[in-house]
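Below is one structure. I have some questions about it.
Removed: one protein chain of the complex. Kept in place: all other protein chains.
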Amino acid sequence: MQQDGPVPERRAIPIRPGEMAVAIALIAIAIAAFLSSFSGAGAGNVASTDSPMQLPRILLVIWIVLGIFCALYAAFWARAAGPDRYFVGRVVLFGGILLALATGILFLGYLVPMTIGVAALLWCLGERQMLRFGLTLLLLGPGIWLLFHHVLGLRLPVLMSGGLF
Amino acid sequence: MGDLATIMATVLSFGTLAALVFGTGLGIVIGALPGLGSVVGLSICLPFTFGMDTVPSLTLLLGVYCGSVFGGSISAILINSPGTPQAAATTLDGYPMAQRGEAGLALGWASVSSVLGGLISCVVLIVAAPQLARFATSFGSVEIFALIVLALTCIAAVSRGNTTKGLLMGAVGLSLALVGTDPVTGAARFTFGTQFLSAGFDLIAIVIGLFALSEALFRVATGDSGTAEVSGTRIRLPALGQWKSRIATLLRSSAIGCVVGALPGTGAATASFISYASARQLSPKGDKFGTGEPEGLVAAESSNNAVTGSAMIPTLALGIPGDVVTAILLSALVVHGVTPGVRLMSEHLDLVNAIFIVLILINLAMFVLAFPLVRVFGRLLSIPQHIVTAGIVTFGIVGAVTVRGNPLDVLTAVGFGFFGLVLRLTGFPLAPLVIGLVLGPQFEQNLRRGLLLNDGNFLAFFTDGPIAAFLFLCVGLAIFGPVLRAGFARLRGVFA
């Protein structure tokens, strides 16, 4: 990799820590999957000539090799990326709400978690204007639900079987 | 065609025309909403068609299908999340154009290419359906495998900057596609004993997560609205002179779409990736691909819309549905008392002709409807950006939960939303991951069927027949083409 810009005085190693961490995490996942491919393929059945795990193993090896290249690249050969500023707190909160929302839908049906979730998301996104908050919530929460569940007949998860929502 | 008048009378009835306009418009809207795609659109409309006449109900379904394939490009261009997996290749050049402030122009390129691609495939369907259907049946497992490998070579084409990262993402995508029940033996793979994973990951749920939800998260993380400069967009048609150098790409991509669409089990996403890669390789502007080059848009959009017409080829000529969409269309035929099959074209010629005319009209209606609908979307995007973000999340979740009716798919989508955010922040490209996912199942199934047929001898693939040989040659050229070209240039330098 040639260096285009002025060479920085001191090159920190790894050069792109985030990218290297992702590559290493991916390698770890692939290794775990590779190992798990040997410990019984579930309640599989005897395949006559053809092994179901052959192709996945080949792909996982390719994955691991490419991952190592990416990790080394990010550690030693990459050009340092400019410093980026992220709203870490806000994105963690936003992600947490999303996760809670998805889990909620599993147990409480669609409407209730979605309405609460959209309210929380809007609040997290900084919406403080009461009228706009209410209208958006009404439209994206119960509005969309009504449209899909009742008007279009695409069933969304319900809170209790046979219930209205 | 003596009774052209009667056919026109059925097609030009009020019911059919209403279904045409409504279906196409609905399709564009559904396609453009991140998370909702062709299948959801058709599932919505299917129950309503039971009470309708045959021609209007088919018109409605075809309109939704064609419209949704085009509609996916609107959100791909404006908010960097393809509305449907078919439009994943459209983001590559569409969003950079929008970032440059040329969103209207990008939409113009996309809509004209879509309509032309769609019309070209209609012509091919009308003129050569029986022949192409026969040709499609000569694609066995080995041939389709070769085609899928050719499509995989475009991973290198879409991973700008760092090919290794792109290839890694491609390997991850292919591997993810293998999770679930083994298609050959039925054995469980990487399911960890769970019922949910035995069904495998759903492509649409992952695409929703990787693109729509991670886009929402990315906006929150960077505080960047992303769409500020495209609000209030209206379509701007590219000048005729601009087309001159790009007409070859349009024709080639449409041809690729026509052929790929006629094959079983492939589809619009595959076609758009193959034609994007080949356009990048063959076009003089190839090295600008990925930076907002209109030709990339032309390649992606003309080919994925060309699939809409040619997907009807095996469906109408042989009664063989190539994908979920055509299967739904066939079931609508069955409900209306028309037995699809090899005799469809001889026994129900008037119906088939009506479908031809309807398809052409749908493409024209799509062009007309694109203008007001894009304006509406542009307006929608000019509302405060955080509300747009909340909307992306809502539709993403609705899309994930309705795709197979499993609420766990929402969790999948959210998980891949986080993964997508991390990948975006650390500069890993997302498109190769989707390419791997889209092509993975067919890659594996055709590979293993080919191996079963050839007693496990992979080398026999290369001597399987002229089509396979030709496709493998294309694969070789796609991989080694740039090296060879550089070599030739050097040789010429030596002898000059």
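For clarity, chains are labelled A and B in written order, and residue numbers in each chain start from 1.
Heads up, the rule we're going with is that contacts are C-beta pairs under 8 Å (C-beta built on N, C-alpha and C of every residue); 3 or more make two chains touch, one makes a residue touch a chain.
In this section, contacts and distances are computed from a predicted model.
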| item | value |
| --- | --- |
| Per UniProt record, name of the chain withheld from view ["Cytochrome", "Protein glxC", "Tripartite tricarboxylate transporter substrate binding protein" or "Imidazole glycerol phosphate synthase subunit HisH"] | "Tripartite tricarboxylate transporter substrate binding protein" |
| Chains in view that touch the one left out, judged over the entire complex | A, B |
| Hidden-chain contact residue, picked from the options B:Gly23, B:Gly261, B:Pro314 or B:Pro432 | B:Pro314 |
| Touch with the omitted chain, as defined above, among B:Gly265, B:Pro384 or B:Gly481 | B:Gly265 |
| Among B:Val334, B:Leu349, B:Val368 or B:Leu484, the residue in touch with the chain that has been omitted | B:Val334 |
| Among B:Gly193, B:Pro372 or B:Gly487, the residue in touch with the chain that has been omitted | B:Gly193 |
| Given B:Ala19, B:Val39 or B:Ile235, the one touching the chain that is not displayed | B:Val39 |
| Omitted-chain contact residue, chosen from B:Thr24, B:Asn162 or B:Thr185 | B:Thr185 |
| In subunit B, positions touching the absent partner | 39, 42-43, 46-47, 50, 136-141, 180-188, 193, 195-196, 198-200, 202, 264-265, 314, 318-322, 324, 326-332, 334-335, 337, 339-342, 404-406, 441-442, 445, 449, 452-453 |
| Residue numbers in subunit A that touch the chain omitted from display | 42-46, 48, 108, 112, 115-116, 119-120, 123, 128, 153, 155, 158-165 |
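Simple rule for what comes next: only the chains that are shown with their structure count from here on.
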| item | value |
| --- | --- |
| Subunit B residues touching subunit A - in the complex, by the definition given at the top | 40, 43-44, 47, 162, 164-165, 167-168, 171-172, 174-175, 178, 182, 184-193, 198, 213, 216-217, 220-223, 384, 386-387, 389-391, 393-395, 397-398, 401-402, 405, 407-408, 410-411, 413-414, 417-418, 421-423, 425-428, 444, 447-448, 451-452, 456 |
| Subunit A residues within the subunit B interface of the complex | 16, 18-19, 21-23, 26, 30, 33, 36-37, 41-45, 47, 49-50, 52-53, 55-56, 59-60, 62-63, 66-67, 69-70, 73, 81, 84, 86-88, 90-91, 94-95, 98-99, 101-103, 105-106, 110, 114, 118, 121-122, 124-127, 132, 136, 140-141, 144, 148, 152-157 |
